[in-house]
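One chain of protein is taken out of this complex; the other chains stay put.
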Amino acid sequence: MSPTGIAVAVLQVVLSIASAPFLVGMMRLIRARLEGRVGAPIRQPWRDLRKLFRKERMVSTNTSIVFSLAPLVLLASAALVAGIVPFLSTTSALDQVGDLFAVVYLLLLGTVFLSLAGLDAGTAFGGMGSSREMTIAAIAEPTLLVAIFALSVSTGSSNLGAIVADTLAHPSRAASPASMLAFSALAVVTIAETGRIPVDNPSTHLELTMIHEAMILEYSGPDLALVELAAHLRLVVFLGLLANLFFPWGIATTAQPLHLVAAAGAVAVKLIVLAAVIAVIEVFIAKVRLFRVPELLAASFVLAFLAVTVSFFLV
Amino acid sequence: MIGGALALAAGAALFAIAVGAVLPVRQRVVWVGLFTALCAGAGGVAAAAVLAGGNTFTADFPDLFPLGGVRIEFDALSAIFVLATAVVAVPAAIYGIGYSARGPSSRPAQVAWPLLVWGVMMVPAAGNVTGLIAFWELMALSSFVLVLAEHHHNPEARTAAQWYASMTHLSLLTIVLALAVLAHQAGGDSFTAIRAGTDHIGPTTATVVFLLSLVGFGAKAGVAPLHVWLPRAHPEAPSHVSALMSGAMVALGVYGLIRVGWDLLGGGPTWWGATVLAVGLVSAMFGILHALISSDLKRLLAYSTTENMGLVFIGVGAAGMFASSGNQPLASVALAASMLLVVNHAAFKGLLFLGAGSILSATGTRDLDRLGGLARRMPVTAATFAVGSLAIAALPPLNGFVSEWLLLQSLVHSLPSNAAVVAVAMPVAVAVVALTGGLAAATFVKAFGTTFLALPRTVEADQAHESPRTMQIGLIALAGVCVALALAPTALAAPLQRVSLAVGGLADGRPIHTNGVYLQLSGIEAGLSPLLLATGLAVMMVAVLVVVRRGRLRRTVRDIPAWGCGRTVQTARMEYTATSFAEPLQRVFDDVLHPEIDIDVDHRTESRHYVQAIRYRMHIRDGFEHRLYLPVLSVVRRWGDGARRVQNGSIHRYLAYSLITLIVVLVVSR
Partner (left out) sequence: MLKLLRKIVQTGRVTGTVPLDAGPRPSLLLNAAHPLRGSVQIRQVDAGSCNGCETEFAAAFGPVYDVERFGVRLVASPRHADALVVTGPVTRNMAVPLVKTFEATPGPKLVIALGDCARDCGVFAGGYGVAGSVADVVPVDVEIPGCPPTPDDIVASLRRVVGR
């Protein structure tokens, strides 16, 4: 664990937290423009967060310590993942600390805590949101892990740094059928896990259609800010994973400042492109019924499964 | 030292049995608890010594029984199972002091408890067929007594005990058959003799022995479809007994399978491993689905045991497949994963059963839909149950994650392989492990959330109080073990290597390398540091807290009701229950679970357009029980009814039977 490695990890965490609300602001802006509106400026999510930090915190008499702990765990787990995932450089000190499996389970830890908090609110909608969130998290899990399986078959390792380095060394693998199938599977799961249309609508006001929003109806002020920030950060983490696992070009393999700056530029471009694609898709499709979501995830599982077996039968 | 510790364990057990039979009830409970803990602790010390030193301890008692002696052979494979037993038995025994004071304090129960602990510890230590069977039966009988312990005020316990007795004797029967065939063919009773004589055993005999032991030990491990006793017996037994049965006794099924299949028989063809793997996959899925929809807390935990044993079987089966295809390093990793899972499972499942017992004795119910709000009423139980829930859901940074990670690593690195069966089986296995992981998270969010969070749903839950000190000690100790196993699984790297070496037919290598902080696997480029993950998480949480606190924070408003959409009355009846929490997932898996749903609608007498009441009933049957066991039982019952006509209690008729028999005998034997 070298000092530069730790510096890279800290830099990744800070940069991804700082940029996450901007990315969300950009997605909202793109949607607004496609809907014929002007839309709020890109920095609006940061403004909202700043305001929330300066508001009162409300904790109802129903709740226990879990309610106050959940936002912390949610943001901390997402931030830790942001340190592990190679956004800027493969030399992050956290690369050896956890691999892709650890990343998936860390994100699940955050989901679990938020679901517990939803139940802790003691209201009908909180429990409803928790139940739905866990349903989707549970059935998204096989796709995630089997897609990781597909990625690690050709590399021989599930460590993120190793996978990225391997793709850099063998560029043709990025275009292999296994890789493309795994990418599409992970893309579907990304949409489900980050609560975007068609699985969940982040800007809904109707409680009965909510998943993520229903769990956090009880949060206010700084707690809500942490939950929102964590949700934005999770979006960045998932998109960053998609971007750098399959298109790692531009990432630094050293910890030299100049390379890191270039890598930051590269990853910013990739994130913007992916976020823009998701925002555009969201304008064109509607949210599906809750009990159609398993079908979507089952389809993504089939893709992931094919990705694994293809690498056996074709290579 | 090992011999001394084992002798101490036996002595403590005998003493505990004696005081359990003699002392009056109040002292009885205390002394039985303390000496049972001593017995388990001594066994744990012996196991730790074997795992640390690596030497095998043997002892012979040739004249113990009329037909054969008992031999003790305590190697690393035995030791890891004894260690798992000690991990759960010591806290469970101390917990039992407080628990029994209000519950199973009768003489038979207090005598059976130390017997069970000692029996569970000695089964893996047995070094010959006679010894194994003797201890196995000791364990089976004493646990049977304990399942019945609370039958006075709980009639359910009687049916549970019947199921348990039938299944456990089915298990014994097949094991005796398997071992008898094995000992006969190999020409010896002791394990050393059998190992030496495996050359005389043909492949057909080996297969028969393997399949018989798979049935016998599988029934003990509670894997589907032989699990039916588990969701009945575990809820009805006293909670510290359930903890031991679920945490340690069930794992002996795995021990037996490894001992007979891969140690004594020395392994077999690939399909052995594939069969064990398949059983594991079915059990894991089946167990977690039923755990998910259970709203009885202890039944939920029992089904989750089936799931966890399924995961262990997946590891063992995968190890068997890898070993027979010549990939020894990967087999070692898979075996290490399942052994670590056995130890972890003992810790967290023991903890959860003790927690369930604490809830049960405080509220008098195990029904999740009648609990709620216990976090503020029972803080110690809540905190420890939370640790157990996070651990069993395999979430980092707790111990369940480490074994899950090892298992996934061993499965994932099976490719590229040259066998098509591996290329198809392994993605399926990974998918099942992943799905069970996700569903386990949902299950334990449900279990913890509906038990401890929000408002109490009944008066009983509202008036609950924290359990007595002895029970808290047991809970805290097991939670501590979970945390220790989570932060320093590296300490088990060397012991797991010894276990791997002890089972030559399955693995022979060094599965895990470690430099104290990082876990690294042999032949696999993958690393994990549970300690640093936990540290990282803690650092991030502190950093977030510091940054938030530095801002201009306003006050926290506390004395307000939850936001209930402006409703005038907001009650606990509006909370999501355990059943409603599981409903979406139950609907997703409708085709597997086949729920039976009845809806009765009552109308007002004035008009059919006005509904007075709606009754909704949902029942989900255990599919295996319904389709496999009930038909068999009904055939048996029909035979019994037929026999009743022959045996109707009339003396005249019996005399006639005797006469006829006599005549037949005379005619035949003339």
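Observations on the model:
Order of writing sets the labels: A and B. Residues in every chain begin at 1.
Just so we're on the same page, contacts are C-beta pairs under 8 Å (C-beta built on N, C-alpha and C of every residue); 3 or more make two chains touch, one makes a residue touch a chain.
These numbers were taken from a predicted model, which means no experiment stands behind them.
Across A:Arg47, A:His170 or A:Arg292, the single residue that touches the chain missing here is A:Arg47. For chain A, the residues touching the absent chain in the complete assembly are 32-41, 44, 47-48, 50-51, 54-58, 204-207, 210, 213, 217-221, 224, 283-284. Interface residues of chain B with the unshown chain, by the touch rule above, are 554, 557, 560-561, 563-564, 566-568.
Note that in this section only the chains that are shown with their structure count from here on.
Chain centres here are Cα averages; for chain A and chain B they lie 35 Å apart. Taken together, the chain A residues at the contact with chain B in this complex read 1, 13, 53-66, 72-73, 75-77, 79-80, 83, 94, 96-99, 101-102, 105-106, 108-109, 111-112, 115-116, 119-128, 130-132, 134-135, 137-142, 144-146, 148-149, 152-153, 156-159, 162, 207, 217-218, 221-222, 226, 290-291, 294, 301, 305, 308-309, 311-313, 315. Contact residues on chain B toward chain A in their complex (touch as defined above): 373, 375-376, 382, 390, 393-396, 401, 404-405, 408-409, 411-413, 415-417, 420, 423-424, 426-427, 430-435, 437-439, 441-442, 445-446, 448-450, 452-455, 518, 524-529, 532-533, 536-537, 540-541, 543-545, 548, 551-565, 570, 572, 574-576, 580-585, 587-588.
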